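The structure follows.
For this view, one protein chain was removed and the others were kept in their places.
A and B label the chains in the order they appear, each numbered from 1.
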Amino acid sequence: MWAEQVGRKPVPVQLLGEHIVLVREKDEIFALHDRCPHRGVPLSLGRRQYEGTISCPYHGWTYRLDSGEMCAALTDGPESPINNKVSVSTYPVAQRLGLVWVYVGDGDPPPVERDIPDELVDNEFTMGGRWDIREGNWRFAAENGFDEGHAKYLHNTALWRLFKVMPAWNKTRIVEKDGWLIRVQDEVHWEADFPGLGTWTNKRWWKRMPLPDAPGKSADINPVIKSLEIPGFVSIRLPGLLRVAYPHFIHYEWYVPVDEERVRYVQIMVRFESGVRASAFKAKYLAAIRWLFHGQFTGQDAWMVDVMDAPPEKLYRPDLSLTAWRRHIESERPTVQVDRTPGAKR
Amino acid sequence: MWAEQVGRKPVPVQLLGEHIVLVREKDEIFALHDRCPHRGVPLSLGRRQYEGTISCPYHGWTYRLDSGEMCAALTDGPESPINNKVSVSTYPVAQRLGLVWVYVGDGDPPPVERDIPDELVDNEFTMGGRWDIREGNWRFAAENGFDEGHAKYLHNTALWRLFKVMPAWNKTRIVEKDGWLIRVQDEVHWEADFPGLGTWTNKRWWKRMPLPDAPGKSADINPVIKSLEIPGFVSIRLPGLLRVAYPHFIHYEWYVPVDEERVRYVQIMVRFESGVRASAFKAKYLAAIRWLFHGQFTGQDAWMVDVMDAPPEKLYRPDLSLTAWRRHIESERPTVQVDRTPGAKR
Partner (left out) sequence: MWAEQVGRKPVPVQLLGEHIVLVREKDEIFALHDRCPHRGVPLSLGRRQYEGTISCPYHGWTYRLDSGEMCAALTDGPESPINNKVSVSTYPVAQRLGLVWVYVGDGDPPPVERDIPDELVDNEFTMGGRWDIREGNWRFAAENGFDEGHAKYLHNTALWRLFKVMPAWNKTRIVEKDGWLIRVQDEVHWEADFPGLGTWTNKRWWKRMPLPDAPGKSADINPVIKSLEIPGFVSIRLPGLLRVAYPHFIHYEWYVPVDEERVRYVQIMVRFESGVRASAFKAKYLAAIRWLFHGQFTGQDAWMVDVMDAPPEKLYRPDLSLTAWRRHIESERPTVQVDRTPGAKR
């Protein structure tokens, strides 16, 4: 979620099945396991009574935000034998891109930059974004993001594409570059005749012909985006990050599992500009992109992820995007697994 | 459902646990398994883009309505290797009595007339009707329909019976004739004295004495109904069809399982007349019968079917109607069974 949405008042969130409470103390945000070990009351219902701590609302067990250590069981006095004997798990937290990043894995956390595209670390940019909790498993959401086939059909009713043609069908290859899987188009077809049915095309007299299928092929291109030398329009990488590169801006989306049934879907639109052009983009984002693209367009994806029911499945040629992504996950993270035993966190 | 309720727009229905999509193309109605085999999206969310087909909304896999064959994966072009290699199940559909009839069994479908009473095939008539999805298993609904005991008690508060007395208790026999089980009354008692309690009767000073317990005993009777020579008021037959014969009209109800918990309850009221008398009946149906009989009266049955909780059960003498019906089912369809494995259809 946005860092500015976390204040002194505790905020409960669920990530990868874990119940976590987020709280802010001055500029810092802390994340703790959202369960008082005494009797299981959520700490997110608690009080912020003493600086740098949170207290369970039931008996006033008071935890340090930085260590999770229970430093005072208020209702048993300063000499309570249990003081400093109990603790709750804490989670490493970072703030980047205006978002809160929480590490829920075991062991030392990797640098948060591992989950953020390099171009957002090294360059100046302006951005707009939104996040939603959506129905469906995160893997369906990620597969839908990188799916070669559906955009041409599902999204041909999207307002975002009202003035731009989309292809009728492509021949596609998946390329790996800089840790990303990228969909590269070998053939792009703008219309197709199906004998006995009729013509299939997204062309309409009022629609402009589309963007090149890779931003690098565009004559007019932002220099930062040009320097990325991305050979295709859409890329994906672990842990579940999609990149859709236009000549002048890039759309990113993160698929963060809430639990098996829901995904926290974070979208940002980035423009590598500053000054007046950055301000103009911010205005355009709020006026149009936010609801046209990050709302109605990706809302069509959310609809499919929600109603999808697989396996069983029968794949077709464009689904090489899905199988490449599945192979990639298996080779990079062969043993990803979540222990769902209640209270099993560490 | 009514045939006129199915148009070009796909309609999802559930029958015997199967998810089915109904669509109309001109005068014909088609039924397909409501699941695209690609990724499991319901076809009932799809588009009607090309004549005689339906397309999955996700990737545009397009199916022929008549054969279920996937004739075009639009987003993979005309030469897609998967074209014509995939299909969804189709279900035989008929239109009779203004209703849609779908065969969900295996093998060749029997003639739909097997599920429609002969008198509705051979004669001219006029009718009114309604259907509802009701809570409860279809067997409870059917047993309630043929149940000898309850009407006298449960329905003695029904407005439909406000001006007609019902018996206090009967002695009953079950007779089989023309494939129907029929409740035949050997004794009809209009009142009863229960020592220590008082009198039990449905008689009131403002109520007319009732109809004969079999329509054939009535002096003034419609010739078609007379020709049926039904020896009792209420009959039942497989696959779950009840007939309540009055001297001038007949009420039918079908119990169609939605799933284990719900039943599609179809009621029609038939009068074997034409011309002015038919029109008068239509008007009377809409003005009164529809809400008095097909609404409040059978709504009392729906209430009981919903709250009933058996087994265990303790049966009494009038329940010979239930046990005769249960024996009849076992002897006629000894192996009726539904495979509820997800996606197990064919």
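Operating definition for what follows: a residue touches a chain if its C-beta (ideal position, glycine included) is under 8 Å from a C-beta of that chain, and two chains touch if they have at least 3 such contacts.
Given the structure is predicted, the values throughout are model-derived calculations rather than measurements.
Chemist: Touching the left-out chain: which of A:R39, A:K226 or A:R327?
Modeler: That would be A:R39, which touches the missing chain.
Chemist: Based on the whole complex, identify which of A:A72, A:A151 or A:I230 touches the chain you can't see.
Modeler: Answer from the full complex: A:A72 touches the omitted chain.
Chemist: For the chain left out of this view, which of B:D193, B:E229, B:E261 or B:E332 touches it?
Modeler: Candidates B:D193, B:E229, B:E261 or B:E332; residue touching the omitted chain: B:D193.
Chemist: In the complete complex, which positions of chain A touch the hidden chain?
Modeler: 35, 37-42, 45, 50, 53, 55, 57-62, 71-78, 80-82, 86, 343
Chemist: State which residues belonging to chain B touch the missing partner chain.
Modeler: Within chain B, the residues that touch the unshown chain are 149-150, 152-154, 168-169, 189, 192-198, 200, 304, 307-310, 312-318.
Everything that follows uses one rule, which is that only the chains that are shown with their structure count from here on.
Chemist: Quick check: how many Å separate the C-alpha centres of chain A and chain B?
Modeler: Distance between chain centres, rounded to whole Å: 50 Å.
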